[in-house]
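Provided herewith is a single structure, encoded as structure tokens, for subsequent inquiry.
Here the complex is missing a single protein chain, while all its other protein chains stay put.
Chain nomenclature is as follows: A and B, assigned in order of appearance, with residue numbering initiated at 1 for each chain independently.
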Amino acid sequence: MSATGTLPVARRPGGASTRRLLANGTFNVFVVYVLLFVILMIKQPDTLSAFGVTDLFNNALPLALAAAGGGLVVLTRGFDLSVAGVIALTNVLIATALPDGPWGAVLAVAIAGGAGLVVGAVNGYLVAYVRLQSIASTLATMIVCSGVALLVLDAPGGQVPDAVVYGFSGVLPGNVPVSAVVALVVVLLWLALRRTDWGVAIYAIGADETAAALAGIPVRRAKFFTYCLAGILYGFAGLMLSAVTATGNPNGGTTYLLLMFAAIAIGGTAFSGGRGGVIGSMIGAATLTLLQKVLFSAGVSSFYTGIFQGLVMILAVVIGAITARLAEGRAR
Amino acid sequence: MMRSWKSLRGAMIALGCALGLTAALAAPAHAQKKYKIFLSLSYSGNAWQSEAANIVKALAATPPYDKMVDLREVISGTDVQAQISAYQSMIDAGAQGIISFPVSPTGLNRIIKRGCAKGVLFFMYDATVTEPCAYNVSYITAGFGENTAQALVNELGGKGKIFLSRGVPGNSVDKRHTDGAMSIFKKYPGIKIVAEYYGMWSDQTTQSETAKALAAHPDVDGIWAQAGEDGAIKALLATGQKKLIPVTGENSNGFRLALANPDYQARGLKGVSSGSPPATAGYAFKLMMEKLTGKRDLKVHNIQYPLPWVPASAVKLCTSDKFENGCNTFPEGKVPDSFVTEVFQPTLLPELSLVTAQEGKPTPGATIQPLPAEVVAAPDTPGINCSHCNPPANLYPLTKVQPTVQP
Partner (left out) sequence: MSGLDTARIATSPDERRTRRPRIGSDAWTVIGLFAVTIVMILASRLISPSFGSWDQARAILVLTSFVMVIAFGQQSVILLGGLDLSVGSMMTLGGILTFSWIGGSGSALIWGIPAVLLVTGLVGAVNGLGVTFFRVPPFIMTLAMGIIIYSVALGITGGTPSGQAVPALGWLFSHRLFGIPWVILLMALFAVLGTIFQQATPFGRRLYAIGTSPEAAAIAGMPVRRIVILTYAISGAAAGLAGILMVGYSGGATLTMGDSYLLPSIAAVVIGGTSIVGGRGLYAGAIAGAFLLTTLSTVISSIGIAQGWRTIIYGLVILVALVLLREELSLWFLRLRSRGGR
């Protein structure tokens, strides 16, 4: 029996799952990311240049934020399809409704967070209180949001103010990408939130909703808050997208739908609820975007990138499940 | 338990290292200095895109370019960030020229600007970008919308009920075409648009949507369509009605065959086949190569490709795989109905034949011919090829038809 075999049983479910999480999904995807990064560095030494690092963060962050939000919902055994609509909506709003000047950046954050919060609250209300099935009701809200986006901007264009573009996709003194700082802030917020009652609650709800309700957890309130938070994260994903592309596009959110779930899966969050989290989903998103670059540098024909993506998704989930079961066995 | 878990992790790390080594070792050895050109696609999986890409590949394999060009194709899908990432990788990989179908007219501008600063040439075909340092080669400004609209109005004598079959909502090309068409339709109070739907530039979707519209308005007098027009034709035929109506659309082979079909003509099918030519990609590629090799000093950044214009009377079947005698349509069965026929341009692109568009292989015996010296400059169109610019006073001039009916 090794020293690590005698894991103390934590009082809060969050504690034990923290250890399991770090031992499994998140760690594994981090290993994969590092591997891919090493391969990329060998083939393309420019990767570590100032541009290179900023590019990597900028490219990955919209999907990472979306996956963070979607991952929260998946933790509660839900599916949030509204990500595509919220991203498109915040993107077109930021591209059309903002004045130039430094206040533009602050207003952009407010708009992105606000629009995301509104949609998230509607989703949360419908799923938690009206008790609709999440996959269907978020599909409907996504459709409504994309219609609103089309009304705001009927063709790609608009103008994202420079304050937003350089404020969010540029670099801080010392060549630190702003997007890296944003990612760090989100991670820190998550680590703090996870220790709250709500953080414990969503893992419990995902693992076994009936038991959680019987144990006195305010299930509906926790779910509602989850969807709200997810909506805000989608809004920020739209903000980052606006910063990177510098324009608005009413159809800009559709690709995020499937990519987000791929990122969540690769990141080790279990779709049966109760395991995984924001960090793994964000690294999963970064891995997916890095995979494109690695496949490019390795000369893999474009036709087959899709096959690679699909296989990586399946492998990630399978390996995650296997290591999860093995780790549980180890703790006994 | 511990051992198997640890060994699984170890296996993953070993696999990763093996992958890394093979990838590193698989780096190709350079024989002689070739121009590094990347073909960057976004959409894929439809006839237009694959024909255009094939044309570029075929030209790159036609002597003397076959010895001068190292062409690589990258497909990034509909995610603008994926194309941004692809451009970054290409620039980092030392590309000298990038010929591309951009997925967004505005979202790629920043990375294009960065590439231009490094000396990379960006040539966009058909779809355009508003970044000034890029070169746009496109028919978009040549007035597909307004010209086909006027042709339809002429056929209808200035009054009637029509359908508007559009493309993809929220897309700037769809908007430009429709705005052009509306500028004509608005002039005629007798023309009523009874149904406006989005065929998504797909034959199947256009067929379904047209069928729905026909069920609600069986007495329609004409259809103005963007790509997917062959679906509109099929929907018309499926109603079982003897009477057919004038239809204007783009250039699928099925549509052109229908226009030339004597039975359909007798039943009332008239119209014009215009629209987006995949051959534009070939023109853009040759322009880029001429600039790269120093044969041309291209001052104009927005270049207009001539608008195809084939009324029903001008449909001519090709008898072989080459585009001879002014032929512009293929016999039934030689290509699928959804094949986009404008893959030829005898003046600008004499090296093309059917095999270049279908398979991406060079025409046997062909060599690259120099392009005519003059290029047609495209007018400034905000949102299409420039952002802080003023459009000309008459943004929708009629170049192919003149009104035969006055409003």
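We take it that a contact is a pair of C-beta atoms (placed from the backbone, for glycine too) under 8 Å apart; a residue touches a chain by one contact, two chains touch by 3 or more.
Since we're looking at a predicted model, the values are computed, not measured.
Participant: For the full complex, which residue in B:87, B:285, B:339 or B:396 touches the chain that was left out?
Facilitator: Spelled out, the listed residue whose C-beta touches the missing chain is B:339.
Participant: Determine which one of A:39, A:68, A:128 or A:165 touches the chain that has been left out.
Facilitator: Residue touching the chain left out of view: A:128.
Participant: Which candidate, A:141, A:247 or A:289, sits in contact with the chain we can't see?
Facilitator: A:141
Participant: In the complete assembly, which of B:182, B:211, B:314 or B:395 touches the absent chain?
Facilitator: Per the contact definition at the top, the residue touching the missing chain is B:211.
Participant: Mind listing the subunit A residues that contact the chain we can't see here?
Facilitator: Against the missing chain, subunit A presents residues 77-79, 126-128, 130-137, 139-152, 154, 209-210, 213, 219-220, 223, 258, 261-262, 265, 270-272, 301, 303-307, 309-311, 313-314, 317-318, 321.
Participant: Please output the residues of subunit B touching the missing chain, sorted low to high.
Facilitator: Interface residues of subunit B facing the absent chain: 44-47, 49-51, 53, 169, 193, 195-198, 200, 202-205, 207-209, 211-219, 231, 234, 238, 240, 333, 336-339, 358-359.
The rule is simple: only the chains that are shown with their structure count from here on.
Participant: Centroid from C-alpha atoms only, then distance subunit A to subunit B, rounded to Å. What do you get?
Facilitator: 35
Participant: Across the complex, what residues on subunit B touch subunit A?
Facilitator: By the definition above, subunit B touches subunit A via 1-2, 4-5, 8-9, 12-13, 16-17, 19-20, 23-24, 26-28, 41, 44, 72-82, 84-86, 88-89, 92-93, 104-110, 114, 168-172, 174-175, 383, 387.
Participant: Would you tell me which residues of subunit A are touching subunit B in their complex?
Facilitator: Touching subunit B: residues 2, 4-5, 28, 31-32, 35, 38-39, 42-44, 46-47, 51-52, 55, 59, 62-63, 149-150, 153-157, 159, 165, 241, 244-247, 249-252, 254-255, 259, 289, 292-294, 296-299, 301-303, 305, 319, 322-323, 326-327, 329-330 of subunit A.
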